[in-house]
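A single protein chain has been omitted from the complex, and every remaining protein chain is retained in its original position.
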Amino acid sequence: MDINTLHQILSTVANGSTSINDAVEKLKHLSCEDVGYAHIDHQRSMRKGFPEVIFGEGKTAEHISGIMNKMKVQEKIILVTRLDQDKADIILPEFPEAEYHQDARMLIWKKEEIIKLGKGTIAVLSAGTSDIPVAKEAFLTAESMGNNVKSIFDVGVAGIHRLFKHKHILDQASVIIVVAGMEGALPSVVAGMVSIPVIAVPTSIGYGASFGGLTALFAMLNSCSSNVAVVNIDNGFGAGYMAATINRS
Amino acid sequence: MDINTLHQILSTVANGSTSINDAVEKLKHLSCEDVGYAHIDHQRSMRKGFPEVIFGEGKTAEHISGIMNKMKVQEKIILVTRLDQDKADIILPEFPEAEYHQDARMLIWKKEEIIKLGKGTIAVLSAGTSDIPVAKEAFLTAESMGNNVKSIFDVGVAGIHRLFKHKHILDQASVIIVVAGMEGALPSVVAGMVSIPVIAVPTSIGYGASFGGLTALFAMLNSCSSNVAVVNIDNGFGAGYMAATINRS
Amino acid sequence: MDINTLHQILSTVANGSTSINDAVEKLKHLSCEDVGYAHIDHQRSMRKGFPEVIFGEGKTAEHISGIMNKMKVQEKIILVTRLDQDKADIILPEFPEAEYHQDARMLIWKKEEIIKLGKGTIAVLSAGTSDIPVAKEAFLTAESMGNNVKSIFDVGVAGIHRLFKHKHILDQASVIIVVAGMEGALPSVVAGMVSIPVIAVPTSIGYGASFGGLTALFAMLNSCSSNVAVVNIDNGFGAGYMAATINRS
Amino acid sequence: MDINTLHQILSTVANGSTSINDAVEKLKHLSCEDVGYAHIDHQRSMRKGFPEVIFGEGKTAEHISGIMNKMKVQEKIILVTRLDQDKADIILPEFPEAEYHQDARMLIWKKEEIIKLGKGTIAVLSAGTSDIPVAKEAFLTAESMGNNVKSIFDVGVAGIHRLFKHKHILDQASVIIVVAGMEGALPSVVAGMVSIPVIAVPTSIGYGASFGGLTALFAMLNSCSSNVAVVNIDNGFGAGYMAATINRS
Amino acid sequence: MDINTLHQILSTVANGSTSINDAVEKLKHLSCEDVGYAHIDHQRSMRKGFPEVIFGEGKTAEHISGIMNKMKVQEKIILVTRLDQDKADIILPEFPEAEYHQDARMLIWKKEEIIKLGKGTIAVLSAGTSDIPVAKEAFLTAESMGNNVKSIFDVGVAGIHRLFKHKHILDQASVIIVVAGMEGALPSVVAGMVSIPVIAVPTSIGYGASFGGLTALFAMLNSCSSNVAVVNIDNGFGAGYMAATINRS
Amino acid sequence: MDINTLHQILSTVANGSTSINDAVEKLKHLSCEDVGYAHIDHQRSMRKGFPEVIFGEGKTAEHISGIMNKMKVQEKIILVTRLDQDKADIILPEFPEAEYHQDARMLIWKKEEIIKLGKGTIAVLSAGTSDIPVAKEAFLTAESMGNNVKSIFDVGVAGIHRLFKHKHILDQASVIIVVAGMEGALPSVVAGMVSIPVIAVPTSIGYGASFGGLTALFAMLNSCSSNVAVVNIDNGFGAGYMAATINRS
Amino acid sequence: MDINTLHQILSTVANGSTSINDAVEKLKHLSCEDVGYAHIDHQRSMRKGFPEVIFGEGKTAEHISGIMNKMKVQEKIILVTRLDQDKADIILPEFPEAEYHQDARMLIWKKEEIIKLGKGTIAVLSAGTSDIPVAKEAFLTAESMGNNVKSIFDVGVAGIHRLFKHKHILDQASVIIVVAGMEGALPSVVAGMVSIPVIAVPTSIGYGASFGGLTALFAMLNSCSSNVAVVNIDNGFGAGYMAATINRS
Partner (left out) sequence: MDINTLHQILSTVANGSTSINDAVEKLKHLSCEDVGYAHIDHQRSMRKGFPEVIFGEGKTAEHISGIMNKMKVQEKIILVTRLDQDKADIILPEFPEAEYHQDARMLIWKKEEIIKLGKGTIAVLSAGTSDIPVAKEAFLTAESMGNNVKSIFDVGVAGIHRLFKHKHILDQASVIIVVAGMEGALPSVVAGMVSIPVIAVPTSIGYGASFGGLTALFAMLNSCSSNVAVVNIDNGFGAGYMAATINRS
C-alpha cells in the first residue's frame, strides 16, 4: 500500500464515506501479514516507495499465487522475478492481466498504468548477446518502477567502436546499467567516458576461469573508474531497482 | 580543467584579451600530458566533472609531487588517497595550502573554496569504531566533491537500538554510505528502512573467516534489500565518489 | 538402547524373570553391531542420550530399512534425515508407524510418545520463505528429542519490524535457532537482542556471490554478537540436536 | 549497568534517598553514550546479562582508556580482548585494579568479586601446546562471566590415550570448549564421547594447507558428531561467552 | 607385458622355438602403440610392475573396448576404473572373463589367477557407510595387484570405540588405507595408534562446508600424526596402487 | 569483409563497373550491423585478419542462423564454436556447405578453399585421450585460419618416452599447442625441450583437487619454462587462434 | 622410551638388580607426562617406533628446553623441527651434544649412534635450488630414523635431461621423496619412471598463481602416475617420516 492510498482511505474515514469497520479491514495488515509460509511486508510500499518483490526461485507456484492474491488487495503492481516458464504457466491463468517475459524470467502484474517517476533516462548496456536476459531483467524492473529506459546490446570491448557509435545515448542518460560476463571490462570503459553513476552487473556467462561470474564481479569491484558500484552476479533486478532509486532522487 | 575554465579561456581568446600563443600554452595538454611515469588525464575534469585523483600507494613522494605540480596548473582541487604519513611529510612543505587527514590517509589541496554541487545530504554510517578510517575517506571525498555530509559512527547490528536513535538523519538524506566489516550486516538493515540508494563499503576489519573483508563484501552483494550497490573492500574513496555522482544527478 | 532400558533388563535378570540366555541375546550388540555395510552404534543412546541418526543421502532404501530394523529392536525413536520422497515411498510400507515430512526430507519412527526432557522452549526462526525446509528439519529434530519448540518464519532483516512483532517469543525462549541464507545477517540482529544462546544455521539459498551458503556461513562466524555459534550449511538437524543438548543441560 | 543496579537506583529515588537530578545524571546514558569515536552500549548489561566487551585490535590505547572510563561508571566488570602488551602498558597505570594476561592478550578490570552464575562446570580442552593462548582466552572469558572452569591442554588425536586419562573431567562438565588447529579433529572425538554441548574453536595454528585455521574450521563444521557448534578462528572469547550463556540457561 | 614374459619370448627365440618374425610381431609395440585416440603404454608393465590402467570416465565404451583388445595381447590383467554400468553393459559381452563391480565402478579382466606379491596385509578402513564405494575401489585395486587385503567399514570417530574393537587387524597390517569424508579425522586417529604407513583417502561425502571432499583432504594433509600421506579426493584406485607398491617393497 | 574484398569493391566503383548505390548497399554495415540481439562486427576481418567467431553456447539455433546469414554476405569463412549436436542439426540443413565436427563441437562454413597464411607448422599435443576434444578445437581453428597443423595425442608425463618418440615433429614446428588436464605438467616438459612459443591449454579433465581444470591452469601459469603462455580452461579455440596469429607474424 | 628399553628395565626388576621403587620412578610417566603446557607422549616410542617430535614454531625456547629435558630421560633421540636460529642459540648451550642444521631449521639431539633400520635406500630429489631447505628437512628426518639417504638437487622439468643423468640412483632406491614448488610437475615424471612409492612434497616456492604452494600441492594430488602420495606444503619432516615407515616395513 503506498502513501497516497493510505491518505485516501483515511480521508474517506474522516468524511464518513468509509465506515470504521471497513477501514480496519483494509488497514489491519498494514505492518505485515503472516500467511504461514511468508510474512508479507505490506508496509514496504510506504517505507520504500515500491512493494515487496516476489523472488520466484525456490517457491512453489501455489505459494507465489497465494502471496500475489494477498498483495493484489493492497498494491498497484506486483513483480515476480526468476520465475520459470513452468510455474508461469500455472500462475498466468489466474492473473489474466499479468505479462510473462520469458527471456528475463519475470512476471509483471499491474492494476493500472505506471506513472513516470524517474527524472532522467536509464541506459542499459550489455557486453554480449548472452548477457541479454540479465539486461532485460534490469530493463523491465526499472521500467516497472516508472522510468524511461533505453538499451544497447552486444557492445563489448573486443570491438569497442560499436560502443562509440552509441555515445549520444550515454551522454543523455542520468544513470547507466552495464551488464557483462567474462572479463567484465565494459563498465570500466563506459564509466571512464561519463560523469554519471554506473551500476555494474556481472553475469555468469563464460567458462573455465570465469567461475560463474566471479571474475567479472571482481573485475568490476576493481574498476579503475570511480563512478561504479556493483550488484550481485546475474542480479539484473537489483541493478534496475538501484538505478530507479537513483533516478528518483 | 573544468568546462567553465575552458569556456572562459576561449572567451578571452575571442575578445582578444588572451593571445593565441598564450591560449595554446594553456590548452596544449588538454587531452593528457605524458610525464614519463604517468599520462595525466587533464581532460577528466571536463569529461567526468572532477579531476583525476592520485592513488598514493605504490608511488614515490617525488612522483606524487610531480603529478601534483602539473595538475595545479589546470585544476582547482587535488586529492591524494592512501597516502602514508611518511610521504605526506615530504609533500606537505611544498604545498602549504594542502591539508593531510591522518586517519583517512588523505591529502586535499584546494585552490579555492569548494562550491556545493550536491542537491541533498549524504549520510555516512560506520558499524564499528575500527571502520572509522574508511568512513572518513568516504566523508572527505564526498565533501571535496561539493556535498553536505553527515556521519554516524559505531551503530552496528549487535545493538541495533543505537541506529534507531539516529533515524531522522537517515530520513533526511538523499544517499547513504554504510561502512562495515565482520559480517557486513548493517547495509541490509539500513537499506530495509529507507527508499534511497545505499552504497555499501566492506572493510577489512575482522579476523579468521572475515578474510580481510571478503565476508563483508559477499554479504553486502547478497543483501536481501534491493537498494544496495557495493564498492571494493576499504574503498571509502570510491563510495564517496559514487555517492557524489548520485547526489549531483 | 537407553540407560533406563538397560537397568530394567538387568533387574529382571536379577529377580530371575529373564533368563540369562535371553538377556545375552538382548545385550550382545550393546557396543555396536556389524551388518557389513554399517557398524550400528547401539551404545550411543546410553553415551549420548539419543540413538544414532541415519543420514539418508548416499544410502539405498534397502540399507536404510536394514539399519532401521536392527535399531527398532533396541531404540524407542529412529530419525532418518535427508531422505528423498522416492526412498521414503519404499521404506514407509515396512514401517507403518513412521511419518515422513516432505519439506524437511525427514522420516520419524516412534515406538511410543516422546517424553519432554527440555527445560525451556526452543525458538526456530527463518529469514526467508525459502529457508523453511531447513528450519523445519531443526524444528522436528528438537521436538523429537523431547522439547517444546516454537517457530517464526520469514522475518529477515529487509523488513526488521516483522521480527520485532514477535519479540515476546524470543524473550520466553531458552535457546534460539536462526536459519538464514543470502547475507546471513539475522542471527547477529537476534543475538544482539537476547542474552541466551543462539545457534545460527546458514542455508544454501541465494545465487551468485552467495556461494551455496558460504557467504551466510562466514557472515555468521563473524557475528559481532558473541552469543552465537554456527553449524554447517543447511544443517537443520545439527542445529536442532545442539539446541536440544543445551536445553537439556 | 545491570538490572539489579537499575532496580536499586530507582528504589532510592522512590524512598527519597536519591534526588531526581542525581538519578537523571546516573541514568541519562542508559541506552547508549556517544563519545565521538564510539557509541557505548550501556544498555547491554541489562539486555544481555554482560556489559559490552572492548575489542582491542585496531583501537588506540587512548580510545580504549576513554571507553573504559565511561564504562567504569556503570559496570562492575570490563574485558578488553586482543590487547597487545604495548597498549596494556599504557592502560594499566590508569586502572591499577586491572589485570593483564599476556598469553591470552586480555585485560580484566573488576569492581568487585565475580558472583558464580553458571550452574555446572565448563571444561576447556586444547589439542596442542600452541593452541593454549586461544584456550586461555576462552577460560578467562568464561570465568569472568561467573563460571567454574577446568582446563586440559595438549591432548590431540595423535595420542588419543592422553585424552582418555582425563575422561572424568569431561563426564562432570556441563559444557565443553575444544580448541584445535591443524586438522581440527579433536572436537569430533570429544563430542562423540559425551552428551553435552561442545563449542569448537579452530585456531590458526598450522602451515600450508591449514590456511590459517580454515581447514580446522571446516573440519569442525563437518563434524560427524551432532552436539558441536563452531565459532570463528581463534575466537576463544566467543567460545567462552557462548559457553557461559549455555551454562547460565 | 611384464619382464617375465619378455624373458620367456627371448628364450624361445634363442632356442629356436619362436621364429624371429613371430617375435617381432609380439614385441614391435613394446614401447607404446598408437591407436589414434591413445598411445597405449605397453612398456609400463616392465617399467612399473603393473600394466596401464584405463580411466573409464570421458571415454566411450568403444574406445575402452579397443584399448582392452590391444592390451589383452600383451597383459595378464586389465583394470578399468570409474566405469558406469551403462558402458560396462556394452563391454562385458565382449570380454566374458571380465568381472564388473558396481559399487566400486570397476571392471577387472584377468588372463590367469593373480600371484600374491605383497609381503604383508593391507587393511582398508572406511569412516562411514557412504565411503564404502571408494574403499571398495582401493580394496579391489590392491587385491588385483597381488595383495592380501582386509576391510573394516563404518568406524568413524563419532563412536571411536567401534574402531578399537578391531585393533588387532591394524596391529597385523603392513599398510593401512583410511577412507573418510566430512571432517576426515579418522586417518589421524588411526595413524596415531600404529607405526606403519597410512594412506589417507578423502571422499566427496558430506555437504555444505565439506566442499566435495576438500575439507577432508585438507584435514588429512594437516594430520598431526606423521605417518600419513594423502591421495586425491575419491581416489580409491590410487590409494590401493600406492599401498601395493609399499607392500611390495 | 577482408581488406582485399574492400579494395576490389572500391576499384570497381572507381572504374564504373559498380554503381554507387550498389556499393553503398555492400558497404553500409562495414562498421557493425545491429540485428537487435547482436551487433555483428563486420569490420573485424579488416581489423584482425579473421571474421568474428560465433560462440554457440547460450545462443538459440535461430540466433546463430540469423547471424550466419548476415555474415555470409560479407565473409569467406564462418566458425561456430561450442555448438551442441542438437543445434547443429537445426542449422546444417540451411547451410549445406557447412561441416560439423562433433568431438570439437565446432561448425565450419567456407565460401571457398582456405589460403595458407601461416609460415610454419603448428603442432597440437594432448596429454591424455580425454583431452582430445579440446585439442581438436585448437586443430580445426588453426587450420581454418590457414595453417598447416600436426597432432600428437595421449603423450602425457606418466610415460614420457611416448613424447620423445615424436621429437622430430616438435623440432619442425614453429608454434606448439599443448593441451592437458589433471596436473597440467606436459607444457613445462615440452617447452623445456624447444625454443619456440608454447601455448598451454588446461582442460577440465580430472576430479577432486583438479577443480574443473584450475589445477592444470595454475600449474601452467607457474611453468618453470619461460616460453609458455596460457589460455582459459578448455579454450582450444583461443589456443588455435593465438597460435595462428603467431604463425602469421 | 622404546620397547627394548622397557624389556631391559623389567628384566632388571625380575632379577632384583633394580628395586621396585627405582623402576616405578622410571616408568611412572610411561603413558604421558603433564608439564602444564604439554602432555609429553612418552608411550609414542613404543607405539610408533620413534619418539614424539617437537614442532618448534609457536613454542618458546624455554618450553622447548623443558620438553627436551623431560624427553632426554626416556629417549635416545630428540628432533626439533621449524626451529629458528634465535631459539637454537638459546637451546644449544644447554644440550652440547645437539646439532643445529640452519637450512633445514632442525635440531637433532642423539644419546648414541643411530642404528640403521631401513632396508633400502631413500632418494630425496628437489626440483629447484630454492626447494633445498625442505629437501634437507626430509633428508635429516629419514636419516635420523635410521635410513641410508641419497640426494639429487635442482633437477626440475625445465631441463629434464638433468634428471635422466641420475637415473641409476632412482633405480636403486626403495622409496623416493620428490620436493618441488611452482607447477609441481617433477613427482609425476619421476613416478612414471619407477615402480616404487614416491612421496611428493609441495613447497611454497613460487609467486602469483603458485599460492604459497597450493598449485604444486594440487598438481601432485592430480598426478597421472599412481605411485604417488602427497604430504602438506613444505612438510619435509612428514615426507622423511613417511618414507622411513615405508622403508622399515
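For clarity, chains are labelled A, B, C, D, E, F and G in written order, and residue numbers in each chain start from 1.
Keep this in mind: a residue touches a chain if its C-beta (ideal position, glycine included) is under 8 Å from a C-beta of that chain, and two chains touch if they have at least 3 such contacts.
Not measured: the values here are computed from a predicted model.
Touched by the hidden chain within the whole complex are the displayed chains A, B, F, G. For the options B:Leu170, B:Leu214 or B:Val228, the residue in contact with the chain missing from this view is B:Leu214. In the complete complex, the residue from G:Ile132, G:Val190 or G:Ile246 that touches the missing chain is G:Ile132. Within the full complex, the residue among A:Gly118, A:Pro133, A:Gly184 or A:Pro197 touching the omitted chain is A:Gly184.
Mapped onto chain A, the footprint of the missing chain covers residues 127-128, 156-160, 182-185, 188-189, 191-193, 206, 208-211, 214-225. Residues of chain F that touch the chain left out of the display are 47-50, 53, 119-120, 174-175, 192-197, 199, 217, 221-222, 226-233, 237-239, 241-242, 245-249. In the full complex, chain G makes contact with the omitted chain through residues 129-130, 132, 153-155, 158-159, 161-162, 165, 205, 207-210.
The rule is simple: only the chains that are shown with their structure count from here on.
The set of chains touching chain B and also touching chain F is given as A.
Two copies of one sequence, chain A and chain F, touch each other mainly through non-matching residues, since under half of the numbers at the interface are common to both.
The equivalent interface to E-G, defined as the listed pair sharing over half of its contact pairs by residue number with it, is C-D out of C-D, A-F or B-C.
Taking each chain's centre as the mean of its C-alpha atoms, chain F lies 50 Å from chain G. If you average the Cα atoms of chain A and of chain C, the two centres end up 39 Å apart. With touch defined as above, residues shared between interfaces to two or more other chains in chain G number as follows: 47, 192-193, 214, 217, 221-222, 232-233.
Every pair of chains meeting the touch criterion is listed here: A-B, A-C, A-F, B-C, B-D, C-D, C-E, D-E, D-G, E-F, E-G, F-G.
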